[in-house]
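With one protein chain held back, the other chains of the complex are shown just where they sit.
For reference, chains read A and B in written order, and residue numbers begin at 1 within each chain.
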């Protein structure tokens, strides 16, 4: 296992939102230090108003999909994000794109830190596994 | 070259389907051990019924595109996937999302193994190159 793992999330869709939480909580449970960096459209995911939907025409089926996830033991997005943080997963909003996406410090979910691209790249350089989720 | 390389495929579109096969067969030909993990919408790609299309409105042009690929020596998706396996590329369906996507063991193409997120992350931690294809 990697000692340290980094992920970047730059899309805001439901599927891309769940991936780092599934991967991140699994890695954290195995003792890996996990860092998730939310940028561009991903920045919306770490706000209090986050409510991600499946992409394109699948948008309408987000509820069906989330329901099926619950049946296999995967919680909803907000609850899952909190659970990840409780397990020690570090969540960051990209400082450069916060302005761009109209996201302010007070809009962020509790526990989410603000980080610049340079600081993130430093973390990525120290990680054995880096995943750019899309 | 990397001794070991991992890829994750979480989308089911034609372009995202071809990327790990192009990268994977190239790496395998150079002596790299290759592991491809299909999750979320990507899980459909390793089923017998797989028939990936280009995303959005480009969907209608999948055939044109596949035809152009054949001209430069890139086989169709199913044939290419078999070729990758013949070259030793390891293909895995994500056990967590199989239930979610309604994919059963008997739906998988021959040779495709079932793997959990934890086992995949272990492989990723041992890999010099890890690509999250999207």
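Note that in this section contacts are C-beta pairs under 8 Å (C-beta built on N, C-alpha and C of every residue); 3 or more make two chains touch, one makes a residue touch a chain.
The structure displayed is predicted, hence computed values, not measured ones.
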Absent-chain contact - pick from A:27, A:46, A:74 or A:124: A:124
Touch residues of subunit B, complete complex, unshown partner: 1-2, 5, 15-16, 18-19, 22-23, 26-27, 29-30, 32, 56, 65, 68-69, 71-72, 74, 128-134
Sites on subunit A contacted by the missing partner chain, in the whole complex: 8, 10-11, 39-41, 55-56, 96, 99-100, 117-118, 121-122, 124-125, 127, 130, 132, 134
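Everything that follows uses one rule, which is that only the chains that are shown with their structure count from here on.
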Centre-to-centre distance between subunit B and subunit A (centres being mean Cα positions), rounded to whole Å: 24
